[in-house]
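As you look at this complex, bear in mind that one protein chain is not there, while each of the others sits in place.
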């Protein structure tokens, strides 16, 4: 199976790391290909950024289908462009939120998200409402750190741990990392929490997304045409 | 008060009618100005159309604030670009869904939407979930007619009546017209239903939107900066 | 348009202030008239008070329709008598809760109420459930102060600020003042919060109510006859 | 235990029948006493009727406590005056809706109400929302018959059966009779449905109410003072 | 009426106490009979324990019906085996959760559970979801004490009080004791809370269960055959 990852920002800062990370949990017969977008924002932290990135994301998804890929992962927690893109192709398209939220709902009854910035919290709340499982979300916490400052893994881990502990105290039974830029930390965090006697699974949204695409492709499933019909033909000016 | 209406399609087919309609229910000191978008779709009937229209809508909203307008109505039932636009300005911005849905929830306990096409139903369902009042929505029905074929008022009225009657049978206590292109019919429909002994209020989303903008401007209220913070500064390529 | 405000308590303590406040945000062609009730409680802080006030409120609403008013605002946060009154008239009737809650749901995803007394909290919770948007309510907080002790604006402002800050910490993106006796403070509170770097819109329920009545009257909408049919004729002894 | 039934209408049309009915399912040591109200409506079929009856109901409940009764049943499906009355006494007070709805939720996952008139449906919907278990209600159906025309048991039974069958088809696993005037029919209806191979329990709200009062009194429980505090002292004019 | 209590653990540690407790609040004509199970766990604190106990519980319920009992109380807060047992008999069968949760929802708008161990919290959360009234549950707290260590009433009372106070601070208007082993304390706790000026009703789940059985038996109601049909005949190997 051939999957394309669309990293929907104009920097390739995360590309290498994504490939490396994905290599650890993809199936052996899954081939991964990563592309960036050329126009759009340097990172996605607002509805405005999502809006700017979406048209280029959809182009990339349409191209992926033409290029023969079996599925596309739009590598951003906010699922930008994902729903519009589904209207244009028949191969499965996932962002990071839906797979992570659904996976968390299987391994735990109630879970929390830990994301980058307080400004992103309302966006995540909306995603939960749209997916129909707000009842499972204990809280949406943040580490008060922009996406482009996630590089220092030591600092990042410390900030995440602090929020994860608060989430567990609030009743979270699992944690969803609320940004696909928080790479390579899920298992470390889970281990550290375990050593503190508060073992809690930490869902890496990238892992969940790739796993969900593999599930869909192998099951020969894709998004519903009743939910995502092709847009009617009409004049569209660019 | 000066309000700008952004008709988010590349045709000015509805502009005249909108101005005429709004004149009937705006406050005497409200000045109305209508603009179209120059790039985007001829009509909005899918997430793809919404995505295409959104960046230009946001530009128009930002320009409206610069031009000294007190509020902006994005004249489309799906609220395209509204949430991203709110992040860029401090004047109130509304689409048609939120004002209509909230107005319906005041005048009735449970209500239905009658929209244009079955393909739009999932989009309206999402809007209801995001606004947190799905419990009030009895059904989302459609008249199986594209936006650009709503001109024949006789046919349109007949199709709407058929769906409104079904909605009332299902328990709807009010009706929301699910497209801002269904102009000038709300009161006629309400009257006809009354004559059939099934009086039901019909919410014209344009009327609700203008009324809500007037409410917000006079109350000196606008969208929350906590819910719609300005996007952080960063590189954004176009 | 002529609107009547029914202040549903036997003191005219708030009348002057209400007129002054409403003058600031009503439309220029809206004429306001204020009346009190002659029997009933000195203030409304319990279901018992609401029950005592309701029959007189309904009389006043019926009289307002006979007097040619276009709409009535029952000036109390708990919407006392509003739903019964709607069964008796065809002009729009609003209390303060519904307009404020619906307005808050447009400008923010999740919001809190700050009301007078802990004993009122369950009543507000019920109002949210009935309106179908409990999901949007973060918390219902109180300032532990009876309605008739709200006169000292300095003390009141301080108490409100303390609760607003707690609400914002809990995730509230907007605040609804949970008593119509908290007059003239919404903008000051909003400004003070902004100066503290925690800008949050504060909904004055009186402003929202007048705005909603104007919206309804101009849109030629009123409560649904299917939701609020005239009570069947029968013997009723007084 | 001494229980008082307040039949909140100005006719004693149902009193004898209520006493007879209750005798069949009360505990042997439960003494029943029935009173009417002297002012108010001939029957309760609207919010307006509920409002008119409530003050006299509360007087009767307060008197019952003074008279040494252990609990009060306000014998009407809409729970009129019940919540205000609870603020004035410490003995348990129930209407018919809450006990019936809670009992139905124990014996079935999802259930329907069959009530008298379509105009009552929105009131029942509100009661379900306030009690927090709307999710369990499949539908609220009506037999299009006013309370004061329920005397012909043959006709009544036939009309109820028709609606019960529709409710079962919709997925109802139990039925709640939505008016306390539908006396003495629950078991017959259940038996007839069983003979048709569609056995479904039918909850007589009067039976559920008496049973719940007995449960509360024997368990030494009553409504919470935190939910129903005594109204603060203040001037109240009549 | 003859009721059988099935204490679903292999120790008779609680039997005497249960009989004594129930004697205080049962109706005079209710005869109580207590049995244990012979195989299964020493206490029930996990889904695994529930699973082990369930087959024997169902046997005991079936036997109770054969023995002519009118109803069965499965004396455990988690309702183990209750739903399977209902498929096998026509007499009413209740556990402790459903009666307690429904009773709490009548006497208060929102309430909390205080249970034994944190490990039980997810089980209680599930029970609330299944019963359709999660909206009424403020929190599920625990005293960090296994069932078999509840004997020291002094310590138990102290631990319960600490959690009850926290629950009331969170907004709970009533408390449900989340283990049927917390016998004989409900009224003491309620009294102590009242003396602290925080009067809150405390629901003893055993009292609620017996009361609900009496209600059902007297009302001639039992669980719905549509919700709990007899299992189809087929081969079943043991």
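Brief remarks on what is shown
For clarity, chains are labelled A, B, C, D and E in written order, and residue numbers in each chain start from 1.
Definition applied: a contact is a pair of C-beta atoms (placed from the backbone, for glycine too) under 8 Å apart; a residue touches a chain by one contact, two chains touch by 3 or more.
Fair warning: this is a prediction, and the values are worked out from it, not measured in the lab.
Although it is left out of the displayed model, the omitted chain contacts the following shown chains in the full complex: A, B, D, E. When you scan A:18, A:74 or A:94 for touch with the missing chain, the hit is A:94.
Contact between chain A and the unshown chain involves residues 25-29, 92, 94, 98-99, 102-103, 105-109, 131-133, 135-136, 168, 172-174, 187, 198-201, 203-204, 207-208, 211-212, 214-216, 218-227. For chain E, the residues touching the chain absent from view are 10, 38-43, 45-52, 54-55, 58, 81, 83-84, 86-88, 117, 119, 122, 126, 129-130, 132, 146, 148, 226-229, 231-232, 234-238. Although one chain is not drawn, its touching partners on chain D can still be listed: residues 109-110, 135, 171, 173.
One rule holds in what follows: only the chains that are shown with their structure count from here on.
Any chain bridging chain A and chain C, meaning touching each of them, is among B, E; the list is complete. The greatest centre-to-centre distance from chain A, using averaged C-alpha positions, is reached by D. If each chain is reduced to the centroid of its CA atoms, chain B and chain E end up 51 Å from each other. Taking each chain's centre as the average of its CA atoms, chain D and chain E sit 26 Å apart. Across the assembly, chain C contributes 109, 122, 126, 129, 132, 135, 173, 226-227 as residues in contact with two or more other chains.
Taken as a contact graph, the chains fit none of the simple arrangements: neither line, ring, star nor complete graph. Applying the touch criterion to all chain pairs gives A-B, A-C, A-E, B-C, B-D, C-D, C-E, D-E.
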